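Left out: one protein chain. Kept in place: all the others.
This part shows subunit A:
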Amino acid sequence: MAPTQAPNPSSLKTTFPPLTRATTLPSVSRNLATDRTLLTPEDAMYQGSPPRKQSAAGNKLQKELRMTNGENGDASGMPRRGRNKDRIRSASRRGKRVWSKLLWVKQSYPDNYTDQATFLEHLQRNPRLQPYDFWPLVADSTVIVQHVCSVIIFIVCFVGIFHRRIAPEAVVGWGSVATILGWVLWDWWVGQEESSKPLAPAIPPPPPSSISAGSSTSNLNGNPMLSRHSKSASTSSINSQALHSTPRAPNFPPSSPMSHRTSLRLSTAKSALLIYFTLLGLSPILKSLTRSTSSDSIWAMSFMLFTINIFFFDYGTPAPSSSINTGNKNIPASLSTNAALMASTVLASRLPSTGQVFSLTLFSIEVFGLFPVFRRYARQRDWRGHVALTSFLVVGAGGGVGLILGRGGDGEGLLDFPWKSGLLGVLIGVVGTGLAMGGCSWWLIGLQKYKNEIHGPWDPARPVIRRQWDDY
């Protein structure tokens, strides 16, 4: 109850309606208290822990213990008067002094006295509640859809290679072409960003030269605000110095950004070639890696690893202010990437020939290492491209699953044509994805009304420390 609502002394002389539960309770909490099973402050005061009969005396008790924080400001002024009357009566019964919430004062009230005016006055419920809207939720869920679809596409490619329905060279060829295209697009975007901020610090954000670049570029935000971007770019360069495998000049002159970028491109190409040849050398070893393990174990293991990948993937957009803390934030992301790479390695070890093993492993690096970095950046840069990419991935995943599971083109039936099952898969995939996105968003919004966060003076305070000791 706000202090401005102090009761008017003259109002005490007026007659009161009978104080029953219905008149004293605020209307909002009455509705809440009837059909919930969750613990709320009202429960603490209205029901007590023992389920008690609603006797007349019980009503009286509840009236005395009515919650008095700011929530029932919408209730009429009548309960206030009732409480004040009570208080005066009880005070006159036990002594004239007003009860105060102090322990060092010897009070004339019993120890279990509960002051209605101050009890739980500092209670806050859901102080930081942000109601969700439907369409932003759906838009945000596209990130998850993209990742799940890329995992499905990878599995489809594996199954295709395993059943010799797709040539591994085609998979890795198309994958590499797409990767190079994505990198060119990335490079162009980075160039655009640099030209849009000519006065920014010298060190530009690093290109996606290797997988480790994923963590450093996650600090970037596409927001072209100069101050924010320069800050995140400089911090990302600090991170990338630690993470990068390729050495690079730390103090590059700001006068020649083009040559710097050229050297970065060269180092990217160098690390790409390094990965290529390392994989080529490792492929024979990978091929015989799990020869002594049965295929069933491999399927189960890779399923679990992909599940880990999906659940621990870093779907969030990096907050520009918290770029210092990205060291912590990258741990689940790296767990996810490692799980996916391990899954693809054990899957690849099921394949019979070295060329297939090599193709699948390289493809997995492209899908799980580089593609998420590109997706994250593309989402911040170009929203329409992001939506287009999402639809493309959904269609691809649906069609791929349809082709793998279906048996189109085997000459049976009337409406038989080679892409029948693929088209069916696309249809089911698109409809299913749409329903899932909408349904989950709607469900989450529906669940939000059960949110009941209680804060009060008993919570540990958050210390506000102005100056950080930056050496530890």
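Here is the rule we go by: a contact is a pair of C-beta atoms (placed from the backbone, for glycine too) under 8 Å apart; a residue touches a chain by one contact, two chains touch by 3 or more; residues count from 1.
We take it that contacts and distances are computed from a predicted model.
K.L.:
Under which of the names "Translation initiation factor IF2/IF5 domain-containing protein", "Phosphatidylinositol N-acetylglucosaminyltransferase GPI3 subunit", "Serine/threonine-protein phosphatase 2A activator" or "Exosome complex component RRP45" is the non-displayed chain listed in UniProt?
P.N.:
"Phosphatidylinositol N-acetylglucosaminyltransferase GPI3 subunit"
K.L.:
Taking the full complex into account, find the residue in A:Tyr113, A:Trp174, A:Phe277 or A:Trp299 that is in contact with the omitted chain.
P.N.:
Once the missing chain is taken into account, the touching residue is A:Tyr113.
K.L.:
Identify the residues of subunit A touching the omitted chain, counting contacts across the whole complex.
P.N.:
Against the left-out chain, subunit A lists 37, 39, 41, 43-45, 47-53, 55-58, 60-61, 65, 90, 101-104, 106, 110-114, 119-120, 123, 453-467, 469, 471-472.
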